[in-house]
Structures are given as structure tokens and as C-alpha cells.
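I have a structure here, written as C-alpha cells, and I will follow up with some questions on it.
A single protein chain has been omitted; all remaining protein chains appear in their positions.
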Amino acid sequence: MAHRWGMAVDLDRCTGCEACVTACRAENNIPTVGPDQAAAGRAMHWIRVERYWEGDFPDARLTFRPVLCQQCDAAPCEPVCPTYASHHTEEGLNAQVYNRCIGTRYCANACPYNVRFFNFFNPQWDRPLQLQLNPDVSVREVGVMEKCTFCVQRINAAEIQATADEKPQKDGDLKTACAQSCPATALVFGDLNDPESAVSRLSRSPRGSQLLGDLGTQPKITYLARQSQT
Amino acid sequence: MDRRIFLKVTAVTGTSATLASCGNPEHAIIRFIPEEEHVPGVAEWKPSLCPLCQAGCGVIVRVMEGDAEVVRNGQAGVMRMGLAKKLEGNPAHPISQGKLCGRGQAAIQIAYHPDRITQPLKRTGPRGQGQFQPVTWDAAIAELVAQLDGLVTSNNQRGLAFLKGGGRGQRDDLVSQFLDRFGAPPAVSFDLFNYDVLRRANLLSFGREQLPTFDLARSGYVVSFGADFLGTWNSPVAQHAGYGQMRQGRRGVRGAFVQVEPRMSQTGANADEWVPARPGTEGVLALGLAHVLLSARLRPADAAGRAGALIDGWNAGLTGYTPADVEKQTGVAAARIERMARALVEQPPGVAMIGGAPLAQTNGLFAALAVNALNALLGNVGQPGGVSFMPQIPATVTPRRSSPPERRTLQAVTAAILAADPSPVQVLLVDSTNPVFASPSGWRTREALLKVPFIASFGSFIDETSVLSDLILPDHAFLESWVEGRPESGAAVPVATLAPPALRPLHQTRATPDVLLQVASRLNKPLDFPWQTFDEMLMAAFATLPAPSADTDAWTAAQQQGGWWGAADAAGQTRPGGPAAQAEPAGRTTQAGGTNQGGRPDAAPVRALEAQFDGEPAAYPFHFLPYASHAFLDGSLAHLPWLQELPDAMTTAMWSSWAEINPQTASKLGIAEGDVLEITSTQGSLRTPALLSPGIAPDVIAMPVGQGHETFTRYASGRGQNPIKILASAAEPETGALAWAATRVRVTRIGPPNGDLILFAGEMREHPHEHEHER
Partner (left out) sequence: MSDADRRLTDDLLRPLLTTSARFWVLVAFLGAIVATGLGTWVYQMYWGFGLTGVRWPIFWAFYVTNFVFWIGISHAGTLISAILRLVNARWRRPVTRCAEAITVFALMIGAMFPIIHLGRPWLFFWLIPYPNQRGIWPNFRSPLVWDFFAITAYLTGSVLFLFLPMIPDLALVRDRTTGWRHRCYGVVSLGWRGTTKQWNRLETAMEIMAIAILPVAVSVHTIVSFDFSMAPVPGWHSTIFGPYFVAGAIFSGIAALIIAMALLRTFLHLEEYLHPVHFQNLGKLLLMMSLLWAYFVFAERLTVWYGNETAEMAVFRATQSGAFAPLYWTMVVCNFVIPFPILALKKTRTIAGCVVASSCVLVGMWLERFLIIVPSLGHKYLPYSWGTYRPRPVEIIITISTFAAMSLLYVLFAKLVPIISVWELKVGAHPAHAAESVEARDDEQALFVARTEP
């Protein structure tokens, strides 16, 4: 049975620690742009932890919400792309083919979640920082769009391994970098086609909802609401 | 001067950003013999240890083959070698449990940092100018040996001082043995955000001079007094794991938690209730809660045992801590105190924790004792869902001293140096600490160090302290060396993390413990250590540990799984709170966990002390609250670009420093977001952008520690402001620990935004317009 990769984000577990953010950067060769470019709005974070304040002192409250590509089944970023650089895979992933991207940035405008990031300049790694680069993930050149891939390199590796071992993957063996690092286990990744997988069970939770679901983007990420005592 | 050094040195003067970014270095033609053990494209996972904080999380490193430009005995070339690609938590490790925090994720950048010191350096220019020239290891070690022999001949062994960070484990044992054998006073450890007060309090209350471990996974109601336990405090990753379970890990039960602190931390943001109590009154609030429990007979007074007896007036039922009295002092409503106290028993198990700013007050010890007493009263010590003390590993190869080690604070040492002429310290060795950056200007640390005739440091980077040294003997990166650690907290079983080098050294560096052993053996009067190298010492230490199974010994097993840890408890868990983790009866001496010596089994009850603050409220109307940056801790990680560009969890600031101020206060002072402020204490002043936050009390100004480095690699140098510089030297009297939260300041608007505040987020509210209506 084909896989359908998805994620559950438990906002009641998420503490805003941002381990996921750095884990993603490390896994996916996301360059740092430096202070000047960061100030110019060019910082790239495939996953970000949104924080929103409510109320005023002393009743101020703050909530965290990790936002990454929602891997929409009806992804607005796909039809607008003139070169198929942003397209849908058989497994329902929203894939990004860097070689094909010519940098119209249309997809980034169309994405309601603003999770697509553009390479305004060629990325720089002050030597020897480049020695850390993950050989399983290609480095993006100037003028191309990039975004969360659900760590597709890990997915592919796992599927190749499974075929080689001639045994199906076990739920939980395959983790995205962000989910693997998340110390509170707020991020749970897995196969939505397996009704018994942890992610499927969590996605059925009554606390669950989809971010901007009413736009009809059909995200494959379910957010479990934060509960409160008071 | 060859090019690498040139680069590094200019990096120190902060001008190399352009130089370094101007393309690849010359292409090396020489190819050194490659490492054979790697299969192209195949990843290998090797255990290691995250060196960045006291938690001591076990990690695993993804190692893959790659080509690296290296210099080997003076010859630049390319070497195909194992390279680190990614760090993950070690799933087998009882503390990290397969997880890591963001800092741990970024630790990998230390190994490949462009401004790492690649070989021994000798000072050429005047001190502090950062002019060094490369020297061979033989020359470097010879120079250090000569200096030490000099002390011996002049019979001034006590003229040697060793300044180190707050680490524990065999490496630190080696240092203290080195000093012991040489006849020098014990090492001075300096760590801005240290845990001396908490350890002392636990020693007094529970007989364990050790950090507490919390079984959050099974807690029902948690009251945290300023402890940033989901950020930087104690054992963040282990506490995260427990927290996740506490919230959503149990069917039908959701643990609640209350955070008491005047400035909402990232931890506080997750609390169900945020209680901005007046700074310095946390202990009073804790006793207020205890009073409710006692007066309502919700708990028997004697349940608190010795921890309670330590508190003056405990047995009298804490009269004078009625909710009404406590409200007056803390500003927390009496009704709220009642409710919190009842919740502690009605949603069992209830537990309290204290850390951070409350302990960095002049009355910090009292506050800690009060919270300990509250926990004891709640009867949660060593119980599931409560506080416990991780069993410590007795194994050590250090012969215990007969006399208790004298405790010397850095402040005392600098004072001594400045007082006497010539300086009582003739030779200073510095390892993994940066006091020139992280100590208040009142201590005059830099001045004192400049008075020391000879300084050698072992760090991997040129920072404000090592730039003063005459000799730099660069250490390996942690991934390149034997690592060993004895975490104090975070698990229910004893843990000794151990790992062999995961990588070949990239540069011509040497492991500091090995260097110490080499120095020891080359002295005129060698300090005859039984080991040639550090791993021999580790082997000896682990030989004393019980073998996990019949077919292997502790040493071998530890190297494979990344450490040695005690067997899981009956419930099969290595998580905290199991029966393995009882607090010990008062007074009994524990082993490496720190000893009871210096403790006072028969301590007299302590009275409530008012927190003293530096600066007159009239002239300095605000409490100044520096806090450990989640990215940089005390500033020691400001050199990692990944952490510089990580948006701060609360403010989304990148590459910046800022001062948090309450919006009402700001509008009174005519301050808008991003405006440049001048913050002035009795010690001096600094200028930094204002950041308006609803999560801070109107009489508090908060500022993250970590930025404001003068010399600390191209990424941190000259960036932001260092709040430590304007802190008063106030201390907690009992331990002498710096009371870094006891300074008052005044704030004036200097001018409009200057672009120094770089925020990632556009809006701070999800419905900005509706909020305007609320106003």
C-alpha cells in the first residue's frame, strides 16, 4: 500500500524550544544569511515556531505554533508553478525540484502559510563549515525557491532500505529531523494510510484541526489544540 | 605569518568577515592517506556527549566520508576522512532519550567553525591585542613546563592557579589531581549561571549537594519559581520529555503548572498560570503556600522533617506567612495563594521547583530552602511525580583528600591578585570559561588577569579571556576527543557518559587532558601519574564499575552504547522518580555527587531575609533582570551562526540584543518598539534597542545574556550588548555566589530605532486589530 506521509503537531506539548528549527537547518543544508540579509527579510526557516501574544499584563498569555510546509493535498503552490518545480508526488508530498525552478516566486505568493523561502543570493558557508553539509540534500543556488520537504531524503532512504530488507517499515522508525529532535515529542510523523500509526491516531483526536483548513488546501498536518487549566 | 593565522587574527580584530568570504582558499594538491574505515556514501552513527551545558545529554553523531582541507606537519593538503554531518540524541541514553535541544543540534558547528584555533599560538604583540604566532606543540608544552618548573624552583607552587568552567567528571578530577600533586590550590571554577546556591540548599535540606531531578511525567501540579526548566535550567531535554508526558502522556490526566516570575520566560509561556511575583519574594511565597497547607491541616507539619526544621518558625506553623501577609510582600493575591496551595494537594502529586533569578538574589539560599521545605511538606521527595536525587556513581580514581577542599570564588581570587604586589598568582591556566566576558565589571577580572605574569589557555576560540593569554594550547573539538561526563540530574539511574573520539582531529590540536598529562611528565619533578593518556585514566575509572552483563565489561560496553548507566528499575524505566532515586537520610556522605563536607547536619534554622538590591529605588526605579539566552546560555555559544540566526522564542529576534520593557511603562517614558535605550546602573550603562512585551512587570527591565562580545569569532564580535557589565557585585552571603538578579537600573530613551533589532516575525498578535479594540 502506498504511503501517505503526514504529521501531527501537539500544541499542548510544544514548548517553543525551537530544537526543531535548528535540527531542520542541520539536516537540510539551510544556509544562514547573516545579520544584514536577515534584517532585509531573507532569513530562511523551513520550520518556524510562531508565537502569539494575547491580552496584556498581568493577564498576558503567549502561545507557540510550529509552522512548516503543510504538504497540502490541494496545494496552491503547485498549479501556479510554470515549470513543475513545485509539484505533487505519488505519495502526496509537495516536492520542490530545485533544478527546475526559475525563480518566479509565484508559488511563495500562492502559499497561504508563507513557508516557502527564496535564495536571494548564492548560499555561503565560511570554510570549513561546509564540511557539515548533508550529502543527501542538494544545496540550492541563487534564484531558486526552497521549503520543507518532509525530509524526503530520509523517506527515500527508509523506503529503499525497506525494499532491500524485504520487510515493511515499522511506524516510528522513520522520523523527520524536526520530529526526531523534538524533546517534548510534540511532532509526530508517520504514514496516514496506516490507520494504526501514531500520527493517524493523533490526527483523529477531537483536539485536532488543520491550519487555515477552511481555505481548502487539505493540509496533511493536524494541529492538536493546547488545553488550559484556567 | 601564514594565511590561516592571518585570517584568524584579523577575525579577532573583527575585520575578516570580508576576507573570509572572498571565495575558496588556494586549492591543495597534496592528498594525504585517506581513512580506510569509511564506505563511500554510507553513514555511521557514533556516540558522543553534548558539552554545552550541565545536563550532559548523550548524543550520537552521523559520520560520513568526505574530503577536508587539512594541514599536516606544515603541509596543506586534502584528506578523505570521516566528517560529522548531524547530531541526534542518543536513544539509549537515560537523559537525552534520543532527543536534543536546539543548542545541542548546533554543537556540530563547533567542530567546523571557521575561526577555530588550529594550532598552538604564542603571543607576539601586547596583551589583549590578539597578535599571536603559531608554534609547535613541543615548543608550546616546553614553555608551559618551564613556567611551572620556575614556580617549583622559587618554591612557589601555590603561585599556580587553574580557572575552569563548572564541569564535573574525570577531566575535572584530572585537573584537581594535577593541582594537588603539584602543590597548587584547587581549581577555581567560574560559571555565571552556576548552581552553588541550589546545591547548598539541597545539601542542607536533604543531605545531597546535588541538582534535583523531577519526575514531571507523573506530576499533577507543578509550581516553578523562576526555573526555566524548558529552556536552559538544570536538565532541559530530560525535563522536556517529562513535560510532554505530563501534559498529554496520560489518559484522562493533564498535569497543570504555574510559573512564578516577573518576566515571562519561554518556560513561563507554557504555564497554565503566570504569576509575576515581586523579585526576591519567591521564598516568602513558597512559605505562604506551606502556611496554607499547615493551617488547613492538609499536611502534617512534621512531614517536612529536617527540611522544614531549617525554616525559622516552621514548627510554629509559619505564623506571619498568612496569605494576607504574603500578598503584601509578594504582590500575589491571597485568594490565588490559597488556590495554588490547595491545588498542590488536590491535584497530586504536587511539586515545586526553584531556579534562576530567585536564587540569584541576596536571599537566594533562603528561597531555595523554603521551596525544599514545601516539597518535603508535600511528601513528594523521592516519590513518583516528585523531586528526587539521581544516584551518583561512586566510581572514581581520585584518592579522596583528608581535608575538605577549600572553596575559592573567582571574585576572591581576582581581589587577592589586585590586592597584593606581586600577584599571588604567577601562572594561570584557563580552561573552558570566559570570566572576562561573564563577570561583572566590579570584579575587575580583566585588570586582575593582566597582572598575572603568565597565562596559558586551552580553549578552541579566541575570546575575551584567552586573548589575554601568552600561550594558547588549543583543545580538540568534543567530537574529536574522548568525552566523559557524570550528570547530576535528569535520570533515575546513575549515569557515566563515555565516548571515544568520533572524528579524526581536523586541525593540529590536542586534547587538554592529554596535554596536562604530558606537562606533568615533563616537569623537572614529574607528577607521576599512573596514566600516559586520558583514555587510560578513563579506563581505570570505568574498571571499577559493575559490568552490565557477563560477556562484557563496563569499559567496552560504555564505549559502544555511549556510556554506563545503572539497570532500569522494576518498572523498567530509567526515568526519574523510581524507587532508585530516594533522597538520602540527612547527613550521610555521598560520593562523587559532591560531599556533605562543609554542610551543617545540625544547621540552625534560617530566618527569612529581605532581598537586598543595588541602587536606590528613587534613582534606579527598575529591577534589572538578565536571563540566560536560550541560544547562547551565558554567551559561550554566541559564536555559532545557527544560533545567532535562530529567532528568539519569545521575541523572534535574530543576531540582536534588546531590553524587554512593559508597554505601559514604555508609553510613560515615551519609548516605542526598537527605540534605543540607555540602561544605567550604579556600575555603568549600556545602549540597546527596546522591545515591548506584555509579559514583563512594569517595574522590571529584562535583557538576555550572551551578546556583546568584543572578541569572539567573526559571528559574535561587536554584536549587541553585554548586560553582565552593568551588574553589581552583590552576592549570596552563604555561598558567595553572584546575585546577578539584584541590580536596579534606570532607563532613558536615547533615540529612534537604529536597525540593531532584527525581528523575524511581522506581528506579535494573531488578531492585531481586535487587540486594538481591547485597549
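Lettered A and B in written order, each chain numbered from 1.
Basically, contacts are C-beta pairs under 8 Å (C-beta built on N, C-alpha and C of every residue); 3 or more make two chains touch, one makes a residue touch a chain.
Owing to the predicted nature of the structure, the values given are computational and were not obtained by experimental measurement.
For the options A:V144, A:V188 or A:L202, the residue in contact with the chain missing from this view is A:V144. For the chain left out of this panel, the touching residue among A:T104, A:Q153 or A:N193 is A:T104. In the full complex, chain A touches the omitted chain through residues 37, 40-43, 48, 50-52, 67, 76, 79-84, 100-106, 108-110, 112-114, 117-122, 141-145, 212, 215, 217.
Where chain B meets the chain that is not shown, the touching residues are 652, 761-763, 765-769.
FYI, only the chains that are shown with their structure count from here on.
For the pair chain A and chain B, the distance between mean C-alpha positions equals 31 Å. By the touch criterion given at the top, residues 20-21, 24-25, 41, 64, 66, 68-69, 83-89, 98-106, 108-109, 111-114, 230-231, 236-237, 240-241, 243-244, 247-248, 254, 256, 264, 266-267, 269-270, 272-274, 276, 506, 630, 641-647, 649-650, 652, 654-655, 662-664, 693-698, 714, 719, 755, 758, 760-761, 764-766, 774-775 of chain B touch chain A in their complex. Residues 10, 12-13, 15-19, 21-23, 25-27, 32-35, 38-39, 43, 45, 48-58, 60-64, 124, 126-135, 177, 180-186, 224, 227-230 of chain A are the ones that touch chain B when the two sit in their complex.
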